[in-house]
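Below you'll find the structure I mean.
Only one protein chain is missing; all other protein chains are in place.
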Amino acid sequence: MITAQPYTPKEIMTIMAAREIKNGDIVFSGTGISMLAAMAAKNINAPESVIFFETGAIDSLLEELPFAVADPRIMYWAASNSRLTDSFATMQNKITGEKVIAILGAAQIDINGNLNTTCIGDYFSPEIRFSGSGGGCDVASFVPRCIAFMQHEKRKFVKKLDYLTSPGQLGGSNSRREAGLRPGGVSAVVTNLGVMRFDKDSGRMYLDKFYPGITPEKILENTEFKMDVSKATQADPPTKTELKILREDCDPQRLILGR
Amino acid sequence: MITAQPYTPKEIMTIMAAREIKNGDIVFSGTGISMLAAMAAKNINAPESVIFFETGAIDSLLEELPFAVADPRIMYWAASNSRLTDSFATMQNKITGEKVIAILGAAQIDINGNLNTTCIGDYFSPEIRFSGSGGGCDVASFVPRCIAFMQHEKRKFVKKLDYLTSPGQLGGSNSRREAGLRPGGVSAVVTNLGVMRFDKDSGRMYLDKFYPGITPEKILENTEFKMDVSKATQADPPTKTELKILREDCDPQRLILGR
Amino acid sequence: MTNHLNKVMPLKQAIEQYVKNGSHISIGGFTLNRNPMAAVYEIIRQNIKDLHLYAHSNGTGLDELIGAGCISKLEIAYAGNGKAAPTCIRFARSIQNNEILFEDYSNYMMSLRFMAGAMGVPFLPTLSGLGSDILTKWGFSRSMRKSDPKIADKKLAVIDNPFGDWAEASKVVLVPAINPDITIIHVQKADAMGTCSIKGLSFADIEQVKASKNVIVTCEKLVKKEELRQNPDLNQIPFIHVSAVCHVPMGGYPTAVYGHYDYDSKYLRKFAIAAKDQNKNQDKFKKYQDKYIYGVKDHEAFLAIVGQKRIDAIKADPRTGYSVNMKRD
Partner (left out) sequence: MTNHLNKVMPLKQAIEQYVKNGSHISIGGFTLNRNPMAAVYEIIRQNIKDLHLYAHSNGTGLDELIGAGCISKLEIAYAGNGKAAPTCIRFARSIQNNEILFEDYSNYMMSLRFMAGAMGVPFLPTLSGLGSDILTKWGFSRSMRKSDPKIADKKLAVIDNPFGDWAEASKVVLVPAINPDITIIHVQKADAMGTCSIKGLSFADIEQVKASKNVIVTCEKLVKKEELRQNPDLNQIPFIHVSAVCHVPMGGYPTAVYGHYDYDSKYLRKFAIAAKDQNKNQDKFKKYQDKYIYGVKDHEAFLAIVGQKRIDAIKADPRTGYSVNMKRD
């Protein structure tokens, strides 16, 4: 460790996300910190979880960290190199889809866990245009569990999305089902401050865990909407074992964890 | 030749069908005499035609005659070994489908070129049950040209099919289009007696060619429905070259042509 | 599904565990090629009944299962078995004698139905069959469909193209997804996790596997994971879809397995002759079944009766993948 702290914000985020992954899960992963979380889970708590990319590679041997989901590094030693249409079918299909947990990023999230990865401002003439859905809308539509990875800022935790790219609980309550979607969408939000979940009945985000040194108040200050913090407790910090495996086995060069 | 005739009925049928195939055509072929016709065309008049099986093998090197469309002999030296879903898509897709000519057999055909390969008698409790559609209904629905190979008998050329497995011109006139089908279906019927085609406007079968030694009257005697024979002329018999190639290059062991 | 690492078990156990009376089932292969015959014979030996079989063009396996009385409902596109039986014999007989409930589709429709199941959508569209009796003659009645949650409410549906005449189609046939309880396939190579590599045509095996709640794979070669990982492009089925892996050399016999052995046309003809038994007591057919199925304890014992001579005769040539100049009747 190069800082005086026992762990960095990126490290605790990664460990918190990794703890969401169960043994046997199929982890739909992007690149960067989401992939690191998937690798950490596989090395720490879910040895038989399977890393899976929307481009169609399953259980690749990641000798080097890929920088994109089409990086040739994910094609090496995979169980199968298939097609886009196959990989999304694996998630849309309930038999396999039920086992998938996705890790997603977003520019904005709302209280119902809906995500925006498309634009800031008007869709047709935006202030800032982002990359768009990619597979985000698909996986959020299909699978029962998604983790959203976000920096906890007011402009990102917004009352109203500028564009609803990937469905969470939509308007809350039964609205996901009414729209024709299966149960699913973002089920946990992991930020640099804490971990949020969603109330089963209302579909609204609540604070589940705040990190050591962070208060629920600080989290509310960085959230545009009003969020229930009444059930929140302090998160168990990363253990020595978790940190050791993350640092030594998953990202020894700190390509993603940074210095 | 072991007979006194210059050619056998199977030989003239094969040559007549082969003449229907144009250079560059993709020939959807079954086994037996239909495959022999495809091979004859490739060797005689359409060197760049491509033999294609519903099981997904394209342009296989047929060192031995296959006995089924899933025979391992069709997997050897193919351009591609794909899946059932791919092979039917190739025909349903107009871009490639327009180039496909199919060769089909049937237990019954009616005046509009509809085919029955399912049963004789009531569908639910038939006197005789056949193999069913296979890919027949699909290809007859999709592609512009199909050749039906039949023995010319009254019980096969019927007023009413016991079951309409594969659509021809349905009820004639515009009925194929009205049903939602593209133009297509059986366009030529090659039998042991002659070659029938279909009137563009009415969609009804008429006699185009009768073989040397066969009369239109004989063909009518062997046909349950009334067929226009007014335009019929005698077919050009197989040439020496055609017969030589068929006999020496396509089926030297006379596995299909018989003895 | 959670244990991804080792799914290897004896075939007998896999069939006991995953194939039950009344199961909805599909088997891999096409006519006389790559049917999971060892599994088919084991199902017959275990006397499993009332199966609902989804088939596009399974020939050999289908007819043995029907012959043994295992099938009570059948959805099918084609029942033929090459030269030995242009129409599968026990299939035709069972329909002519009103012994099974059956419903006809085309090959593409059945393939699409497995594909819809694999994709997790309720249906897929096609332009096939408009105007045909496949659309109008339903083998399963509406009331039976209503009462059985495993069968779709409709055989199929025809809708107007919601996109006008886009793709030059005015109407579209929608065929409902199939999600079998169990699919059994036979492949050339699998590893203990269940990743499979099929050589040659894959027919609809991949779609059938991905559509199924459980999957048994029988394989010619049970290989190390490392062997399959060296060329992921050749592995059509990743382990996540597979429940059980059974190592059964010659598990496709008497059908062909590309690169390993050809179909045994002699055996297929022997079966056809027995199956044609018109006798009321069915002595000939029972004798066939007693000798080759009930009288042996497993596929190895079956192959021992067939004899090394036949097995040698159908051995595949390494260049072509089939038995060159094999005598075929």
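Should a chain be cited, it is by its letter among A, B and C, assigned in written order, with residues numbered from 1 in that chain.
We adopt the following convention: contacts are C-beta pairs under 8 Å (C-beta built on N, C-alpha and C of every residue); 3 or more make two chains touch, one makes a residue touch a chain.
Everything numeric in this text was worked out from a predicted model, so none of it was measured.
Touch, as defined at the top, links the missing chain to these shown chains in the whole complex: A, B, C.
Only one residue in the set C:His56, C:Lys73, C:Arg93 or C:Lys199 touches the chain that does not appear here, and it is C:Lys199.
Checked against the hidden chain, the listed residues C:Met9, C:Ala192, C:Leu234 or C:Met326 yield one contact partner: C:Leu234.
Taking the complete complex into account, residues 31, 54-57, 63-64, 67-76, 81-85, 88, 92, 94, 118-119, 123-138, 141-142, 163-167, 170, 175-176, 179-182 of subunit A touch the chain not shown.
Panel shows subunit C; residues 116-117, 120-127, 152-154, 157, 159, 161-164, 166-167, 169, 172, 174, 176-177, 179, 198-200, 232-234 of it touch the chain omitted from the view. Where subunit B meets the missing chain, the touching residues are 23-24, 26, 48, 50, 57-59, 61, 75, 77-82, 89-97, 99, 142.
Rule of thumb we're sticking to: only the chains that are shown with their structure count from here on.
Looking at the partners of subunit A and subunit C together, they share no chain. Subunit C has its Cα centroid 40 Å from the Cα centroid of subunit A. A straight line joining the Cα centres of subunit B and subunit C is 28 Å long.
Not a single residue position of subunit C touches two or more of the other chains. Residue positions of subunit A in touch with at least two other chains are not found.
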